[in-house]
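Presented below is the structure to which this report refers.
Missing here: one protein chain of the complex. Every other protein chain is in place.
Here the chain labels run A, B and C in written order, and each chain numbers its own residues starting at 1.
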Amino acid sequence: MQRIINNPDFVVEEYLEGFVKAHGDIVVPTSNPRVLAYREAPVKGKVGIVTGGGSGHKPAFTGYIGKNLVDAAAVGEIFSSPTAKSFYHAIKAADSGQGVAVLYGNYAGDNMNVAMAMEDAADDGIAVRTVVANDDVPSAPVSQREKRRGVAGEILMWKAGGAKAALGGTLDEVIAAAQKAIDNTRSVGIGLSPCTIPAVGKPNFSIEPGKMEFGIGHHGEPGISVQDIASADRMAEMALDTILPDLPFAGGDDVVVLVSGLGATPVMELYIFYRKIEQLLSDKGIRVHRSYVGNYFTSLDMMGITLTLMKLDDELRPLIDLEVYSVGLKQR
Amino acid sequence: MQRIINNPDFVVEEYLEGFVKAHGDIVVPTSNPRVLAYREAPVKGKVGIVTGGGSGHKPAFTGYIGKNLVDAAAVGEIFSSPTAKSFYHAIKAADSGQGVAVLYGNYAGDNMNVAMAMEDAADDGIAVRTVVANDDVPSAPVSQREKRRGVAGEILMWKAGGAKAALGGTLDEVIAAAQKAIDNTRSVGIGLSPCTIPAVGKPNFSIEPGKMEFGIGHHGEPGISVQDIASADRMAEMALDTILPDLPFAGGDDVVVLVSGLGATPVMELYIFYRKIEQLLSDKGIRVHRSYVGNYFTSLDMMGITLTLMKLDDELRPLIDLEVYSVGLKQR
Amino acid sequence: MKESFSQSAGRTAVDALIAMIHQNRGYLSEIDGAIGDGDHGINMDKGFTLAERELASKDAGMSEAFTILGRTLVDEIGGSMGPLYGTFFKRLGSASRPKDPVDSETMEHMLVSVLEGLQAISPAKPGDKTLMDTLVPGVDQFKNARADGKCFADCLDSMIGGAEKGWQSTKDMEAKLGRASRLGERSRGVLDAGATSCYLIIKTMGETMKELLK
Partner (left out) sequence: MKESFSQSAGRTAVDALIAMIHQNRGYLSEIDGAIGDGDHGINMDKGFTLAERELASKDAGMSEAFTILGRTLVDEIGGSMGPLYGTFFKRLGSASRPKDPVDSETMEHMLVSVLEGLQAISPAKPGDKTLMDTLVPGVDQFKNARADGKCFADCLDSMIGGAEKGWQSTKDMEAKLGRASRLGERSRGVLDAGATSCYLIIKTMGETMKELLK
């Protein structure tokens, strides 16, 4: 296994130490080694924004700590939910007295640990509300949307909630903005090769060479189908065929497009994919207001790609357009 | 081969089309499909900054087009130098009458094509001077430094030259700043697994699992040694042992550190590596003024890492600190 | 046979659990490797080892020891196992706290509290191929035996027997929750890791307590 690590049991600790040293202009450690915070947090007068999740998805989650974005993040073991204690400490680090919005992805462990953390925060008198990202279309039918997993759409949820908080929103307004953002977001993933967790030493599932797994989740959760690998253009068509009818998106809509590699796919290929996405959307009269193409939500060394679309309205647009400065996303 | 492409012969064309569509706020096409330019170029009163190189190294080279950085870039086939015509058109796109600095990496093809482009530019009356990056320590002994390849240190060369130009430097001053930057920069690469060029379909060299190639170049050029894969901490020691004596760097120095993944290595591991680098530099009394950790100069889907150190003085420091806004590097 | 044991004596059940988890680290990971990611034993051992250190410095009786174990798992493991087994042991502790000695009525109260605590945070039910496939029949058999007037030791035997049957029944199930559910049909034919650790926990707890009733 060709990795750059020391003791595989300490990858998360060591990565966090290196991360904090590398980005001290944005991120600071806290008393909990599994919680990092924005240098300026808690920001006086602003609702705190908290997220958290398993390691291995860089830049998520610590990479989105920053100005007008996330104030504190709880960090879990690779592909595992952070502890309730970490979520609780992240809430405390983000809280300036205006309440805290915990914006995270829909996974069993995260749900349980956030619930337990909220109990402890309530004991401290901190007002906490949550939005659970569930943008992954293939994980459940639209009639059971609440069962869907949260994937790269979480980033746009943090963007909207973070902006609303920065612009002076109350806790309820921040939650409403983040909820509206994720409710208007749809994602799909395509996996080409599995990833390997250092402590385990071998891939944690398999995709045969020459095949692609359409609808894969970012821990390798099963997709809709395994089929012969298609051309980039065909993958783009399939991805939009899955996403567009699900909201639905229609001609005349204004959208944000986010294309993320899953880690090992050369960035050049993300642009080859995006070329067709932009063309197909244009053909359908859907206007791309803003595009993000790069490695935004990865899965260790998985090969593959995810497509995320968010429909904008007059409330969401300025929230997406507000500047941000974090390790994983900088926008002026 | 698990790739997201259409016709392998058109990967560069299609990636450029997608790139321009995704980043129209920074980058624009030109009349030459293999030349992209900064939206504001040519910038009146400013020396033009040009670079170019083979595709497959994203974000290099088009990802560094932007404010206070590169004005135009010539794009070659994967791992191949751009044509003389592309370099010439990039020079024209960047030229506002103050002259053009072509800052590129030391490779046979690039040297030949830039020389031919300069002849054509001279015919047009454009003043062109060059700086050739040669920061890769393992490619030749320090006594033959002019033979060394240019690798990730090119980014710091563009940063220094781009800033000098933005701050009103003349062509000679810009060249001197870029030259001083690269003369004070040293790099080394460690390869863990080979990369695959889409049109070729199989890896273009091999590294046995369990081995690492120390001193590898970013097209797979041979390194100093092939040995059993070491821990991240040991790799960090070896990398500094190669770089520090070569300038030499010494206690009391102020440095910039740039750690780049080679494409497929999870970003988490870059931070594990950087943790030890920072510690070792601190032990030696070398102060890290600024750190860049991420995928800055890759090689398709190669697994591995490169370390670059640049020694700062009072002239270079503000050039590194000046803000930039490009796809691959944003700094406030 | 006695019908109760003291809080002080009951502490040995907690120590036995910790030892059992150490011994089964490899086995539990191996089971998890077939249809999961192969780390269940590693995760459990990490949490139980931290709890062992916490407890070493304390002179805690059974309830307090269960509570410390539960809180450590919640605080340190994360994932799904932290909340699930954390709640499991916290409930054993809180439901037995005022009682010294501990009798079968208290034990039933403890087991029912565990079930309620888990059902409150996880939608898993028997048939989903999780630890609930072991826990639910184990608790049911204890309650049935007690309703039939059996002695404490016999109730514990019934509990172990119910848990064992439930554990073994996971072999032919298709996983409905968690990582193994990615495999769909291919998750059949292999025991579930969480159901396995739950059986070992119930068995170890039951047998240790039986010794205390002799």
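Following the convention adopted for this analysis, contacts are C-beta pairs under 8 Å (C-beta built on N, C-alpha and C of every residue); 3 or more make two chains touch, one makes a residue touch a chain.
Here the structure is a predicted model, which is why all the values come from computation and not from measurement.
Although it is not drawn, the missing chain touches B when the whole complex is taken into account. The residue touching the chain not shown here, chosen from B:84, B:131 or B:175, is B:84.
The hidden chain makes contact, of the residues B:62, B:113 or B:331, with B:113.
Of the candidate positions B:71, B:221, B:269 or B:301, contact with the unshown chain belongs to B:221. Considering the complete assembly, chain B touches the hidden chain via residues 54, 76-77, 79-86, 108-109, 112-113, 115-116, 197, 199-200, 204-205, 217, 219-222.
What we mean here is this: only the chains that are shown with their structure count from here on.
Relative to the C-alpha centre of chain C, the farthest chain centre belongs to B. Distance from each chain's C-alpha mean to the overall C-alpha mean is smallest for A.
Remark: chain A and chain C have CA centroids separated by 34 Å (rounded to whole angstrom).
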